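One structure is given here, and the rest of the page talks about it.
Here the complex is missing one protein chain, while the rest keep their positions.
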Amino acid sequence: MVVFPPTTPAELIALILRVITSHTFITIIIFPGFIHLTLVVIFLTWYERKLLARIQLRIGPLYAGGPGGILQPLADGVKLIFKEVMIPYKASKPLFLGIPLMMVFLSALPFAVIPFGQHWVIANIDVGLVFVFAMTSLFPSMILIFAWASNSKYPFLGGLRSLFQQVAYEIPMWISTLSVVLLAGSLNLVDIVKAQEKMWFIVPAFLSFIVFFIAIMAELERLPFDLPEAEPELVAGWYTEASGAIFMLIFMGLYMKLYLMSSLVTVLFLGGWWGPAFLPQPVWFIIKTLIVATFIIIPRGVYPRIRVDMLIKTGWTRLLIIALANIFLTILLINSGLLAAWGI
Amino acid sequence: MVTLASYLIVSAALLGIGVYGLSVKRNAIRILFAVEVIVNAANLNFAAFTRYMNPPQVSGQIIVFYSIAAAAMEAAVGLALILVAFRLNSTIDVRKLNKLKG
Partner (left out) sequence: MVSLVIPSDISFVVLTAVTIIGAIIALQAKELIYGAIALAISFIGIAGFFALLDAPYLAMLQIAIYVGAVVVLILFTIMLVRRERGEEMDKRTDAAEGSMGLWLAGLLALAISGVVALAGTSLPTQAPAASLPVSDLGPALTLQYPVPLIILALLLSAALLGALVLAKVER
């Protein structure tokens, strides 16, 4: 029997075992939590480099160790930790050091509401989608503060461009999810996935899938929306002055955001954890998320960069109109009763 | 124990801080900060009342919803005004912005 507070060593061990095997501990620390996120983010960095290499007819990282160079991210991490952290002249130290930590924290926080399986969600709150929306809307402000705190021209310009781009594409991103909310009837991510049991929402909400996909590629600053880190123009954009451990934190934050957006696409459009029963539910979720991540990474090796005024114009005018029109189409579709056979 | 009165006192304290900032500060942007603090104090007040009423009413949350939207709009227009004032007078000290011309 577990007694709190424990008085003998045996009771202490029983208490520790009880805490470690409790569902809360496992979800927060191990499965859709801390350890899983770190491992997947490290895997994604290797995966991206290998994938881009194959598209560009190269081989990619090979010599760091293990089959196919899988220990390359470990080597990268060790190198970055040992590099000197240079803080620019008259830069604001607390902001410079604190904001990357906040970025990693904010990228990891929405995972608390994303369901990896029917019982594998850390916090099943009724407003899960709006929670993810609120957390991702904090990114542009942090990028602006970090770019300003670097006290130097190129990061500041890159930060402004990044701010414009991310703010412009946030709105089509979240308006296009409204169709999904209409189809599912709830803002709770677990309910949204449960409503996709018979048919994935990519079928009735195909247009909003396209808009959401383009918008998250712009949010993640991936090519072809790569302007904030356009190498010939801005060195490395808003994180030019970040070196060493700071860069590693920002890098991890970016890849965690990639994983977050891919898992959002899976939850909202690709049916979450549903799949034939020969594999457990979380495995289906991760497979689908990795496929989406692949499709986000591939354009990086294929497309050229888009000019900044075309980029922002597309975000504010064309994507927004398509997203709004799609809400009306979805309402028509639901009310016409065509989807009644699939439970919508 | 947390009662309705504790929320109201926190809201009153925030109101006091906002009024201090509104009446003493000279920088126009700080005055905007103070206005936002006051609006948030009022929102907190509404939200606290709507929770502690019996039976719970939804109109309190609707009021807060509108208040958040209206305050965001007001901040946007206010900041645009500050930008224009800076462009014309090169200062945002409200003591110096006291001529109607320009």
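Which chain is which? They are A and B, in the order written, and residues in each are numbered from 1.
One rule holds in what follows: contacts are C-beta pairs under 8 Å (C-beta built on N, C-alpha and C of every residue); 3 or more make two chains touch, one makes a residue touch a chain.
Predicted model only: the values in this text are computed from it and were never measured.
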Residue of A:26, A:62, A:85 or A:130 in touch with the missing chain, whole complex considered: A:130
Of A:140, A:158, A:172 or A:315, the one touching the omitted chain in the full complex: A:140
Hidden partner chain, residues of chain B it touches: 1-21, 23-27, 29-30, 32-34, 36-37, 40, 43-44, 47-48, 50-56, 58-59, 61-62, 64-66, 68-77, 79-84, 86, 91-93
Contact set of chain A toward the excluded chain (per top definition): 2, 4, 15, 18-19, 24, 90, 95, 125-127, 130-131, 133-135, 137-138, 140-141, 144-145, 148, 151, 163, 167, 186-187
